[in-house]
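Each remark here refers to the structure printed beneath this line.
Note that one protein chain of the assembly has been removed; the remaining protein chains are unaltered in position.
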Amino acid sequence: MLVANLDKTEKKALRNQFGETLVALGEENQNIVVLDADLACSTQTALFAKRFPERFFNQGIAEQDLMNTAAGLATTGKIPFLSTFAIFATGKAWEPLRNTVCYSHLNVKICPTHSGLSLGEDGASHQSIEDIALTRVIPNLVVLVPADAVETEAAVRWAADYVGPVYIRLVRPNCPVIHDTTRYRLEPYQMQVLRPGTDITLVGTGETVYHALIAAERLATQGIEAEVINCPFIKPLDPHALIESARKTGRVLTVESHNVIGGLGGAVCEALSEQLPTPVKRLGVQDRFGQSGTAEALFAEYGIDSAAIEAAVLAWLPQH
Amino acid sequence: MLVANLDKTEKKALRNQFGETLVALGEENQNIVVLDADLACSTQTALFAKRFPERFFNQGIAEQDLMNTAAGLATTGKIPFLSTFAIFATGKAWEPLRNTVCYSHLNVKICPTHSGLSLGEDGASHQSIEDIALTRVIPNLVVLVPADAVETEAAVRWAADYVGPVYIRLVRPNCPVIHDTTRYRLEPYQMQVLRPGTDITLVGTGETVYHALIAAERLATQGIEAEVINCPFIKPLDPHALIESARKTGRVLTVESHNVIGGLGGAVCEALSEQLPTPVKRLGVQDRFGQSGTAEALFAEYGIDSAAIEAAVLAWLPQH
Amino acid sequence: MLPETSPLTTTTDAVTPHSPLSRDALPTLAAKLRLDILQMIFEAQSGHPGSSLSCIDLLVSLWFAHMRHTAAQAKWPQRDRFVMSKGHGAPALYAVLMEAGYIPKEEISTLRKVHSNLQGHPASRYVAGVDVSTGSLGQGLSCAVGMALGLRLDQSPARVYALLGDGECQEGNTWEAVMSAAHHQVSRLTAIVDRNRLQIDGSTESIKALGDLAPKFEAFGWNTLTIDGHDFDQIHQALMEADRLAESSTRPTVIIANTVKGKGVSFMENQAGWHGKAPNAEQFEQAMTELQATYSRLLAS
Partner (left out) sequence: MLPETSPLTTTTDAVTPHSPLSRDALPTLAAKLRLDILQMIFEAQSGHPGSSLSCIDLLVSLWFAHMRHTAAQAKWPQRDRFVMSKGHGAPALYAVLMEAGYIPKEEISTLRKVHSNLQGHPASRYVAGVDVSTGSLGQGLSCAVGMALGLRLDQSPARVYALLGDGECQEGNTWEAVMSAAHHQVSRLTAIVDRNRLQIDGSTESIKALGDLAPKFEAFGWNTLTIDGHDFDQIHQALMEADRLAESSTRPTVIIANTVKGKGVSFMENQAGWHGKAPNAEQFEQAMTELQATYSRLLAS
């Protein structure tokens, strides 16, 4: 399912893929409408706006209004996709998302871009390191975190078909394409083993999946076989693959561009504690705020890039 | 530390205790100011408003404004306590809480009442079953969930002394007083073993602590010794007592008036997975919305009252 | 709970909307529904009598004389839409929906009980006739704008109504929506503000003064009409005028309806304390006696 050569794979921004897929969906389905809150040029919903101006609504800098307008549109049979930065979609509009969209089980797709640390230079106020926790706790909401452009397209298309609220967490930078387009298929609610291994299980979601894969390659040269699992569906989550892997390796390391509290690491700990208690270490933002910097600098500073993953594995595993 | 006879202990509403403690603090410290958002009669900040009208600000039905006004007051050296229902404090004002109060590390105390299912008849739209997850994930924020009026008073007083943002989760109904006032002391960041046991560890927070204690009493008559742990500090959390208990019992059951995702159960799973992987089951709202009903009816319906705890333990433990 | 249906459910059957009641029938019906409201809240021993009595005349006018809709086809695409933005007025809405056939009458005694469809605040998953759940204030007007935008895309003639509390106009989201509606020129949207001058903690003017609401909406680009929200003629005329304005102007219209919180029950009128409190048996009896007297008088006239 993976591309042949990870080191040399092309890069594509998930937000660009998102914008393009929206346009394609717009062609296919008259009911697709798109909303933004004065960030259309950043989130790439501007592509849809250009192609289908009458089905695009820029609600200005008003995120509660954004969410509730989408809710209203959904009641008339439209399929609203909305975007803005993740911190605003989930933070400023949490209550409309919860009480209006999810409680009413409305067919709204919340697809913010610029989640996590890789938003970069804008700094802490704009870096959502909490949105997985914020969305995972809402009943009725499906939470998806695509790892690359291929998965992004599949996720957006899947969300368009699924009836009900879906959250898709996207990021700003160009991300290496890890999935082979021709062989890739989205498996709803499943985790996928992207690379088999026996010594430790690395679980990533979104951007960190690539870093986990690279770390695994480097570890392999040191005689450590890390199994790498991709977790695109944070909720609902069928932990089958995780449990099988943990049974084999006995150690799980989670990696996320998110607070280590309540996010992917939290979901993994909850699943394992219930079904197969296993030692887990969580890489991610260690409960502090983000800061300005390039995506790369921040992934290093906050210890979630491939080097940090490699180091964490080496520190954890018994000496060879 | 516990009262002598749990069955016959008096009841007191945490929100009433909150209101009274605010008045006492207001007498002691001129810098205490209080804010509400048109729920002062429910949250009991009305007591403070009556006594210190010039230091009370009713911001009307405007929760973002409530949070940010408190932030502004804090920058002038005031110690703002704000209240409203938990769903609005954390849901409508999440982003101001995060970006303005916590990122600036302002000395604001967020003390909503009416959290969880026991809010009762108003139903799902008003029942906050997510606020532990929503607050636990914010850096710099201390999260406290008092189990009774005694702990509420201590928590509010502790928050007044602590410099920085504190979230105190309170509830609407009259709650049995479980702590003996004369012997009780708040132990910052610690969990307390309220009842020793060897067969299973029950961890509660807030209202559910009482139910866990009652369940433990009933289980004892059936030959099962449950250790009961109170977790008033959700964050920061020193899991020492939990780890010791889990080492002894090998089984942990968490109980919360909150979604089982990302709350107390999540915090416990994260701590144990890291330090001592142990089987955990989580009682709480099983990722669905609340509904209207009395507090008692809802605790039964959602499986978090003493009977449900007892049943869960009996179902889990090997037959005697 | 209702079975899951697609919002796109359409029908090939001809739909006959509910035929409007005559002007004369409205006060009598409103008087009757006031009895239902009290009944519901008393049996639940919980709920918002003041808020419900304040808006029932407006709801009756809308649902029985003005809106095109039918319980036989609750999801009829051409139906006029209604958003109960002040969701805590649920008993008033439930009384209307029962009368209009959306909710079985026998559910009247289930308000706010476990497993009931009559949730404390109107929930779309539980009750036909409710398109979007409300309860958290400030959100309904944005939802209504979204509905109007969706209907306009479909070239539907349907109108959209939203009922807001006056205290609810303190919510920022309300003003986001006010700005949005004007910008999008959704002239088929009519907002009605239940201007009873009370919120939970006291008078709106003492808590966070709203002052004159009409100039605020005007400054934001709306048509405004101010009426007595208990005068059925004025309500009717305002709704007709809103219809005219929907075609003759590009602006949305707000009806500021001056009302009396607790209207119809002497001891509840204009009392913040009756915002959200159930009467005890004695109070209930007195309230019912008063309401019954009004109802009988209207029936007889």
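First chain written, first letter: the chains are A, B and C, and each begins at residue 1.
Just so it is clear, contacts are C-beta pairs under 8 Å (C-beta built on N, C-alpha and C of every residue); 3 or more make two chains touch, one makes a residue touch a chain.
Predicted, not measured: the structure shown is a model, and the values here were computed from it.
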In the whole complex, not just what's shown, which of B:Glu20, B:Asp38 or B:Glu95 touches the removed chain? B:Glu95
Check each of B:Leu25, B:Ala46 or B:Leu106 against the chain that is not shown and name the one that touches it. B:Leu106
Which of B:Asn68, B:Ser83 or B:Thr208 sits in contact with the chain that's absent? B:Asn68
Given the contact definition stated above, which residue among C:His66, C:Arg188, C:Lys208 or C:His275 touches the chain not shown here? C:Lys208
If the missing chain were put back, which residues of chain A would it touch? 36, 38-42, 46, 58-62, 64-65, 87-88, 91-92, 120-126, 291-294, 297-298, 301
Given the full complex, what residues of chain B touch the hidden partner chain? 31, 33, 54-55, 57, 59-60, 62, 64-65, 67-78, 80, 95-96, 99-100, 103-107, 163
Hidden partner sits against chain C at residues 138, 170-176, 179-180, 182-183, 208-212, 215-216, 218-221
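Rule of thumb we're sticking to: only the chains that are shown with their structure count from here on.
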Measuring between mean CA coordinates, which chain is farthest from chain C? A
Can you compute the centre-to-centre distance for chain B and chain C, using the mean CA position of each chain? Integer Å is fine. 36
Report the inter-centroid distance (CA atoms only) between chain A and chain B in whole Å. 31
Two-or-more-chain contact residues of chain B, please, as numbers and ranges. 87-88, 91-92, 124-125
Going by residue number, chain C touches two or more other chains at 123, 133-136, 138, 172
